[in-house]
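Written below as structure tokens is the structure these notes are about.
Every protein chain except one is present and positioned as in the full complex.
Order as written gives the chain letters A, B and C; numbering starts at 1 within each chain.
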């Protein structure tokens, strides 16, 4: 659990009794740390869209800082258009706490089941990350070739819906399917969904967004390396351990802190990142 | 037939006698539902351009809601520059009802022949969708690898002009060529034209635009999967049936409703979608 | 020779005596048709840049309408920054008529030699068109797979500087190298320069720009078709002949007329074309 979340938890303790009985918008107004978290979540939606990880589909959530059995997720909407008004609160059965007839993502069970099974996770991205999908339908495993995606080491597992539910609409629309997916994920940061996309998890929303972005970047690089032919040198799990150690804390000017501000400005300007 | 079209038909009944004798602009002014449909058609032109499905060439039409033997299509113009002033009405022989010397697309017969043969179709896109064309000139069939393009299952047929007309300018410039293309299309949503592009059809203009866009997206993904090598797991026709069931109605916040508003805003801003 | 050029020549006859003795800027001011041609040439520079055919390098010229032994070309400058002030006049030895110490492109001999050898040509593009270069360094010939690039049929020749001048700076910096390149070009619209780029010629500046753009588009498609594997169906020279017949005249709303206005607006907006 990161330092930031610990701070959030401490601050949230005061308003906990109220927060539990009021809709999330109200608690956000009376809780500056929750408001900051919601701002990050809205930014995450915009950033993932601007960076090409999500298009009109895909979603990102954070665990409620004061209520580990709840999470925050937008109403059903294209991520690039999400505002703080759209953020809703859900329990771990995927039930909206204060639905007010807003449409909800049919695959919110991905988030619910991850939060149930993984106490170390405080943010979840589900996307149709475009260059990731080809790896989900072939036998070539997605493995890291670049430092920035070392967390993929040694390789990313693939969830095949047919194995657990036969022929379906290939969507994670209930808790059972979510649970089956989370079993394939195990204790890893990323799993692919065959013919569908991926799920990316992490200790906080910024690092999880960074993981989702660099998973896509690494997929492009690996695809090109495969096209070049011959043996490929992957990032070793041992190297990953040492690289991840440098990402453990949020230091000004380094790691996620450096890129988050850039991605945010890009999303706000509405300008594409340079082509990669 | 979608709920929206039923509503349009009901509303249009009142003005039908007038609509049949007046040029389409006049009927649009006296018919708010027809005006809304024309707005969607103009948006469709702009969206297909902004999403890279059409460049200066390609076109999109809708069946006239009150006159199933007519369709609406822009005068000959780059789709990204089409306005409601450009929308013309054609009969199923491809004859302009109120031409007023405006230039017309030479391949309007694609649209005319689809509407003749397919009572289930209310919108048609013809494009030079860039990543689709490589599949039209090779023996690798275009098949779905991603949920969002499941409608391509099991695979997309290819129309070869040489089989029906020998060496030509490879354009569908008369009813006979249009008819031959529609025979290859059969009851499917998409067919490719060898060395030329594709035709995409659907029950309404929004779903047809979505199909055209995700046909291109899927082509990119399949191309990458082929480059990775080895066996590919495609979306099964049975999976497609279950996925398509979820797209049958226009529900707020879901399926086409979610992406249409996003695409429209992107087209209006003049900002490219994020790179894929 | 196009209708437009005939009109230009007729109109230019009146001012021919003056035009021959004055610098090109002066003659442009007193000759509205020459001014229109220069506007098109400036637009061509901006369009080729915006469409990704040229970057900071590459250039485009037109034959002087009143003096077939002269051509108009920008001073040495990145094409995306060219204005009408930069347009200079050159003779067919590549000598500037009114240099005024402005820097000149070292490869202007490409243009000079094309105009010398090809009476049918009134515009020339030289570019480092990015996807074209891979075809110049491999044994895979650039051939048309798409209607819009049918003019490449049956295939594009490659000029190898080493064959005529041994090890050099690989630049066409004198008349002898230009002549050798033009011999490889023959009566075709396009030739590649190994490890360098291409030369594209045509009857007027708009069609030549369109050819340069669709040469790049077709190269991308062919590359993808090759990556898919197996036999490829190319546009047949017979098909090209019939397709080109439809491009012979400038008709409102069709062929080059349709795309030119779109490209111009894209260049003026400074907005990228949609990704392809």
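Miscellaneous remarks
As a convention for this text, a residue touches a chain if its C-beta (ideal position, glycine included) is under 8 Å from a C-beta of that chain, and two chains touch if they have at least 3 such contacts.
This is a predicted model, so every value here is computed, not measured.
Per the touch definition above, the residue from C:133, C:191 or C:205 contacting the chain not shown is C:133. Touch with the hidden chain on the side of chain A covers residues 144-148, 150, 217, 220-222, 224-225, 227-236, 238-239, 242-243, 245-246, 251-254, 258-259, 261-263, 265, 269, 271-276. In the full complex, chain C makes contact with the omitted chain through residues 49-52, 55-57, 75-78, 80-81, 102-103, 106, 128, 130-131, 133-135, 137-140, 160, 167-171, 194-196, 223, 226-227, 270-273, 275-276.
The criterion applied here is as follows: only the chains that are shown with their structure count from here on.
Where the sister copies chain B and chain C meet, the same residue numbers recur on both sides for under half of the interface positions. Mean C-alpha position of chain B lies 34 Å from that of chain C. Mean C-alpha position of chain A lies 48 Å from that of chain C.
Within chain A, the positions touching two or more other chains are listed as 227, 272.
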